[in-house]
Each structure stands twice: as C-alpha cells, then as structure tokens.
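The other protein chains are all here in position, but one chain of the complex has been omitted.
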Amino acid sequence: MYVGVLVTLAGPSVSELDSAVSAVHRGGEMMGVVSFAASGALVAVRKRLDLFGMVVLACATALGGGIVRDLLIGRTPPAAFTDLTYLSASIVTALVLYFIAPSRRLTKGPLEIADAIGLGLFCVTGTVIADSAGLGAPTAALLGMTTAIGGGVIRDVLSGEVPTVLRPDQDLYAIPALFGAAATAALLSFDLYRAWTGLLAAAAAVGFRLLARRYQWHAPLARHARD
Amino acid sequence: MYVGVLVTLAGPSVSELDSAVSAVHRGGEMMGVVSFAASGALVAVRKRLDLFGMVVLACATALGGGIVRDLLIGRTPPAAFTDLTYLSASIVTALVLYFIAPSRRLTKGPLEIADAIGLGLFCVTGTVIADSAGLGAPTAALLGMTTAIGGGVIRDVLSGEVPTVLRPDQDLYAIPALFGAAATAALLSFDLYRAWTGLLAAAAAVGFRLLARRYQWHAPLARHARD
Partner (left out) sequence: MYVGVLVTLAGPSVSELDSAVSAVHRGGEMMGVVSFAASGALVAVRKRLDLFGMVVLACATALGGGIVRDLLIGRTPPAAFTDLTYLSASIVTALVLYFIAPSRRLTKGPLEIADAIGLGLFCVTGTVIADSAGLGAPTAALLGMTTAIGGGVIRDVLSGEVPTVLRPDQDLYAIPALFGAAATAALLSFDLYRAWTGLLAAAAAVGFRLLARRYQWHAPLARHARD
C-alpha cells in the first residue's frame, strides 16, 4: 500500500505523517483513482467504446499518472502493479458506469467534475509521495503536478484527442494542479502538512479548476495565432 | 541476452528454467519480436509510410512492449538497448517486407496474424521475466499482459490510430493476453512451467485471439452509447 511504502521509504522524515494523515492519505489516493477511472470510463462512453474499452481506458487514466510518477522517482515496480486495490477500484468503477449506462449527452458535466476531483487529489498525494522519496520541494511539486495531469494526458492520447492540458478551448487545467502541488510542497517544507491541511490544499485545487471551468478563465492566445 | 539476464537476476528461483526452457524461451522472444516487427511494418505500408517509417514503426512495435516492461520492473537499460539481436531482427524484418512489397489491399490478414502471434508469445515471456525479477504472481501476470499489448498500443498511437485494445469494432484483444499471462503465472506458481507448458499457454493465447477475430467475439457496448 502507498502508506506502507511511504513509511518504509522515508522513515522518520515523514514522521509528521501520523496515522490520521495516513488514513486520510490513502482515502485521498483511492478517491482520486475512482474519480479518474470514472472520467476515463465516461470518455469511453462518449467515444462509443465497448465494455472492455471502458475498463482499459478507466485503468489507464486512473493508474497512468501514478505509474509515471513512480517511474520518475525510481520506485519499481509501480504501486499500481503491486497493490491491486487501485486496479480493482478502477475496474469496479468502469463496471458500475457500464451498468448505469449514462446517456452520451449527459456525460460532459460528470466527466469534468470527476476529472477535477482526481486532479486536485493527485496533485497533493503525488507531491507527498515524491517528497517522502527524499526529493526537494520544487522537484516534489513538479512531480505532483505531473502525477495529476499525467493520467488525463494518457486518457486523451489513447482516445485520439489533443490533451485537455493543451487545448485552447479548455480553461485553466495545469495551473490549478501546479497550485495544489506547490501549496502541498510549501506545507511540507514548513512542517505544516497535516491531514486537514492536505485536504484543504486538494479542495483548493479542485475549487480552482471548477471555478476556471465555470467562469471560463482562459490563457490568452498568441497575438498573430488569431489570424 | 534475455536468458542470461534471467539466470543472473533470479538465480535458483528460476532453476526450473533448465536449458531446454531457456532455448525455447529465447526462441519465443525472437519470434514475438519478428511477429510484432512485421505487424508494425505492415501498418506502415497501409499508412503509405516510406522505408524509414517502416523500420522505425517495426522497431517501436517489436521492442516497445519489452522496453515498457523493463522500465516497470526497474531493469535499466532495457534489454532492447543492450542485446542488439532484437533490434537487428526488427530491422531485417522491416527490410524483408519492404522488398516483398505486399499490396496494401493484402496486408490486413497477415497483419492480424502477426499481431496475434506476437501477443501470445509476449504475454508468456513477459510474465516469466517479471516473475524471475521476484514479483508475485498477480503482478507478474499484469506485467505480462502489459508487455503483450504495449507494443501494439505504441504502434497505433504513433501511426495516429486509436489503439486496437480500445476500439469497439475490434474483437477481444486484451482478454486473450490476460488469459495467457494468467495461465503462465499459474504454471509458475504451481511449479509446472516447462518449455512445452509455456508454449502451450502461448498457443492458447494466440488461438483465443484468432478465434475472437474469426467469430467476432465482441464486448457489449454501454446501453445508451448506442444512441
């Protein structure tokens, strides 16, 4: 399990990760996995993929970011391959959505909310895991952001789309993830990381992303790109 | 060479990999590489790529799955970069297909057969290599499946297609690979893995995939996805 690995890897340097933090943390990882699995399964419905396509895309989205992060910090094999809880949760999520069978026209809203929740949770847990592997704060924050956006990039590339993180018709995406990761790295640096401060950082990132969506906060286009 | 690496890495824990198994194993890896290289080269012909496109796509398809597996189990640099036999075999396969110059209309059948053979062989050898790196049976089976489908996913993404493993117009693909990998992991767990049982598992996976193709075994679509 992630938490076990954390303690083993990092020993006293994460002594602040007391059991309350650990439980919240594991819960956060699991909620992030389920959220991203749901987003992958809903993209599969939109793309008219079949049941197996739904399962494969749910797993790739939910586990992809964490696998990339684990490869980048040299933790092999990645947790997604050794702790099968996450894989099982992804498959169950895809199956549940298969049986609920949402109408394609109604997938957009839930998809974006699920994606935002996954983004917010993973930027926090990704940063904590990178930090506990002994990396400095800026590197940990970058890896946290990479974890958070990685799963969605994999989902979009596999389903033949330009990734959300690049598209100009999309509102701010990487910035909320970077914000949550940087806040987490700052909390860890100043020894203020607790269960509730971590949750707060995740909630802030989710809120940031959803506000960006609601009020269409865009980055500007290059001037002549409008030609 | 893979076999040498296996023995070095895993020592007595793969003592059941006697020399007969080793030879068969290496032969299996090589046949898998040639099959996937052929599938990559044939996709290149279908996509009207030139000679170098054929070579690059053949190498990416044939070596991609094994490189991903080696990264996931922490074996760096991957065997594909240190044992140049596999790279050479991929290049030769692409060159041979260049000179045979199959008509684009006739590439579909051979492409699917080559892909199925690669899939069946790699799910077995991938599982054995993961197992010999000391991973448990479920993790080894997952890595075996990943090895088997990884090369094809890379081939399809590079050539601008939605991967076969996701497409609803495609018949069962990941399931035969998972079946072969799980069978191999079971054989290894019960100490029944021999040259011939491994070949049997590979043949069963190839047969499963080709039957799925022949009789169009599909996964069901999500109900409302049919709207």
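Which chain is which? They are A and B, in the order written, and residues in each are numbered from 1.
Here is the rule we use: a residue touches a chain if its C-beta (ideal position, glycine included) is under 8 Å from a C-beta of that chain, and two chains touch if they have at least 3 such contacts.
Bear in mind that the values here come from a model prediction, so they are computed numbers and not experimental data.
Set against the missing chain, the residues B:Val24, B:Ala38, B:Leu57 or B:Ala89 yield one that touches it, B:Leu57. What chain B contributes to its contact with the hidden chain is residues 44-45, 47-54, 56-57, 67, 71, 74, 76-78, 81-82, 84, 87, 97-98, 101-105, 157-160. Not every partner is drawn; the one left out touches chain A at residues 71-74, 130, 135-136, 138-139, 142-143, 153, 157, 160-163, 165-168, 172-175, 218-227.
Convention: only the chains that are shown with their structure count from here on.
For the two copies, chain A and chain B, the CA superposition rotation is 120 degrees, given to the nearest 5.
Chain A and chain B have Cα centroids lying 29 Å from one another.
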